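Of the protein chains in this complex, all but one are displayed in their positions.
Each chain carries a letter (A and B) given by its place in the written order, and its residues are counted from 1.
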Amino acid sequence: MLGFALRRILVAISVALTVSVASFMLLHLSGDLATAIAGPEATSEQIAAIRVQHGLDQPLVVQFGSWAWHALHFDFGRSFYFPEPVTDLLASRMPVTLTLGIIALAVALLVAIPLGVLAAFYRDTWIDRTALAVSVLGQAMPSFWFGLTLIMIFSVNLRWLPVSGNASWKNFVLPAVALGYYAMPAVMRLTRNGMLEVLSSDYVRTARAKGLAPRKVLIRHGLRNAVIPVIALAAVQFGFMLGGSIVIEAVFSLQGLGQLAWESIARNDFPVVQAIVLVLAMIYIALTLAADLLNALLDPRLRA
Amino acid sequence: MPTRIDAGRMRKMGQGLAGALLGGFLLAVGPSPALAGKANDTLVYASDSEPENLSPYHNSLREGVILSRNVWDTLLYRDPKTGQQQPMLATAWTWVDPLTLDLTIRDGVTFHNGDPLTPEDVAFTFNYVLTPEAKIVTKSNVDWMKSTEVTGPHSVRIHLKAPFPAALDYLAGPTPILPAAYFKKVGLDGFSKAPVGTGPYRIVSTASGKGVKMARNDAYWPGSPIGKAKIGKLEFRVIPDGDSRMAELMTGGVDWIWRVPTDQADQLKRDPTLTVLSAETMRVGFLQFDVQGRAQENSPLKDVRVRQAIAYAIDRKAMVDNLVRGGSRVMNALCFIEQFGCTDEGVPVYSYDPAKARALLKEAGYANGIDLDLAAYRERDYAEAVIGYLRAVGIRVRLNYLRFAAFRDAVRGGKVSIAYQTWGSYSIDDVSAFTPVFFGGGDDDVTRDPTVIAELKAGDTSIDPALRKAKYAEALKRIAAQAYALPMFSYPSNYAFTADLSFTAQADEIPRFYAASWK
Partner (left out) sequence: MTVRPASPPLGTPAPAETVLPETVLPPSRSPAAIALRRGLSHGGFLIGAGLVGLIVLVALAAPLVAPHDPYAQDVSRRLIPPIWHAKGTAEHWLGTDKLGRDYLSRLIYGSQISLLIGVSAALISGVIGTTLGVLAGYYGGRVDAVVSYVVTTRLALPVVLVALAMASLVGGSLKVVVLVLGFLLWDRFAVVTRAATRQVRAQDFVAAAKASGFGAGRILGQEILPNILNALIVVATLEMAHAILLEAALSFLGLGVQPPLPSWGLMIAEGKPYMFFQPWVITIPGIALVVLVLGINLLGDGVRDITAPEGRT
């Protein structure tokens, strides 16, 4: 196990390093940084001075080193647009996105796991087929369109929930449903398959033969074994949802990381964009690492 | 364990991440929002863009202008009804000569932080914004001044670079007075986070992405021509998306929105809980062509015939009648027709004639059509309609829809073939606030025609009204004849707000919330 864990951590670190190179390159591809920092009215002397002052005349490798060193200390430089350090901006927007992600994940799991269990237990019945239809539809609907439809129905027509912003918990209901629906099918299918596997395993058959009530078998043996990979998948889905929340935040005018990223892209504010790319990637890497270690801990076959 | 995470103080993302996980629910979900509406004496207004910096000289957004007029005062006040200048922070003014203006500064005015207003504040403000280090973005509003000096305990003297007849208009608009001592203490960064002025509202809190909360300045100086604010609390919410703004208004989340497209304004009129106002504004839209051909090699736009073809290809009248509506008018000269010095007499008119457009393109050697790009930052529909018209004569145009800051940088940097500009003249009723900005040789002048620059300069710096009019007319004629830019039409503004609110709109596109009241 230790060997596996070490190998896995090594991979995570090298992936993190690669991602940070990619995100550094993103910033540099966005145009001449000295000109951008100096502003549109700067003279060429001012630009040259800024180039030296910010070390932008150094070789790219040196620049990357200094950038990575600062990034490691959570210093992503200053926004080109707002008169603020990027870190402050991220810190003020992060809670919104994390809250959205957590609620969306909760929504997804609360729907997907029971549905998956039921689908497996009542395999090939109308319950199974309904669960399948719900998940197939979830895969086919564009999230922004689903979000708009939710606004039309629940905000404007029924007036149950607010349209935009993040002033209270009510603001998170619709975006979380819209975002959660997209994580739901994967979790549902995994739960169903896991349950089917467990239900056809020897010890469940034995238990059944012994005359234990089906529901008891399901809960005592089935769920416990099927749910572990689901938790691992959920961790990964959470990482994806943070990245995917950009569309949902745009639809619901939620002032989170996604909205900030989208607006920063439109404003050519690339120090902010690259920091968000980096932070989201790091969260994802950490989550997958945790998921893999969890899986390996529980299932020795995976440690190969 | 802290019960609330103060986002502003979280320097480190490490703490931020852990803290955010814990504090996320508290911060994002916890406190109940300040409610909009009459019952709470809170007027919540929503608009699309967030000023990059709340210092009034460091953003060129309309949202910034609104804040500026509600939070800061200017030396003079221009009565929107009569157009006359009245005393505000200055009680009297005299022209010593065309290059020297003496002003008497009012006694007994205090800034929101308690500092009294002194002539030093005036001199500091104007001298500071003229320094290159101040990096202000509204240069054209102040660069007519050379310097300002304190000449007595209650007086200042402004020295001009050249005669500037519109000077008083500028002192009554985009030149608010900043608190010298406070600004020097906190610097621009500190000032942008906690701005201080003398105006009818004071800023209570600001947060990026969330907007600005204001409260009535109860100590507002008596005798101000605009008077004390009537509504207790004012809140600016940034809602980038126009449809969300509309939905928020319909559901009572906000009290006031503007820039409602005419189609939706017509629909909102049917709602008895809302009031909809439509009025023409001073804002004029126009296509600015890359005449110098910087955006692409061998740009077809260097050829006057191509620019004229574009002008003939667009049915501006049909756009005004069907798409824009709300009191909009087609403009033929590159300015707002009611401004002093703006005239379309003798200015060539390009009326819709697609056949002529095709013929001109053919004559210029582009019978097979051309490919161009068009950048826009507002009213996407108008830009798309333009693209549709151009497509019909064989000009294939790609839309590049940007936020204003990116748009401005791209245009100034010569990366745009056709820029769909709009200009509201900072609500100044003089052509010097419009045409010279785009043709006077400044940052936004991508044409740089020396003849036009000279004519505009002559108009800007003369104190003889007849001569000014003549010079501007010549410049406007040349701009149109060369089709350096194609004026489109004046913009209407549709305001929609709760029926509880008594609000009057002005043509200068500046909502005066201090004058609004509950019914």
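The rule is simple: a residue touches a chain if its C-beta (ideal position, glycine included) is under 8 Å from a C-beta of that chain, and two chains touch if they have at least 3 such contacts.
Since we're looking at a predicted model, the values are computed, not measured.
A.B. asks: Which candidate, B:Gln264, B:Thr422 or B:Ser517, sits in contact with the chain we can't see?
C.D. replies: Here the residue in touch with the unshown chain is B:Gln264.
A.B. asks: Going by the contact rule already stated, which one of A:Leu33, A:Ala131 or A:Ala186 would touch the omitted chain in the full complex?
C.D. replies: A:Ala186
A.B. asks: Using the document's definition of touch, tell me which of B:Leu75, B:Ile387 or B:Leu501 contacts the absent chain.
C.D. replies: Residue touching the absent chain, from the options given: B:Ile387.
A.B. asks: Could I get the residues of chain A that touch the absent chain, sorted low to high?
C.D. replies: These residues of chain A touch the chain that is not shown: 8, 11, 14-16, 18-19, 22, 26, 29-30, 104, 136-145, 148-149, 152, 156, 179, 182-183, 185-186, 189-190, 193, 233, 236-237, 240-244, 246-247, 250, 258, 261-262, 265-266, 268, 270, 273, 276-277, 280-281, 284-285, 288, 291-292, 302.
A.B. asks: List the chain B residues touching the unshown chain?
C.D. replies: So the residues of chain B touching the unseen chain are 242-243, 246-247, 250, 261, 263-264, 267, 315, 318-319, 321-323, 373, 380-381, 384-385, 387-389, 391-392, 398-401.
Operating definition for what follows: only the chains that are shown with their structure count from here on.
A.B. asks: Please report how many Å separate the Cα centroid of chain A from that of chain B, as a whole number.
C.D. replies: Each chain reduced to its C-alpha mean, chain A and chain B end up 38 Å apart.
A.B. asks: Which stretch or stretches of chain A touch chain B in the complex?
C.D. replies: Result: residues 39-41, 73-74, 81-85, 87-96, 98-99, 102, 151, 155-156, 159, 162-169, 172, 250-253, 255, 259-260, 263, 266-268, 279, 283 of chain A touch chain B.
A.B. asks: Could you list, by residue number, the parts of chain B that touch chain A in their complex?
C.D. replies: 5, 7-8, 10-14, 16-17, 20-21, 23-25, 27-29, 32-33, 52-53, 58, 135, 139, 188-189, 192, 207-210, 237-241, 244, 247-248, 250-251, 253, 402-403, 405-406, 408-409, 412-413, 443
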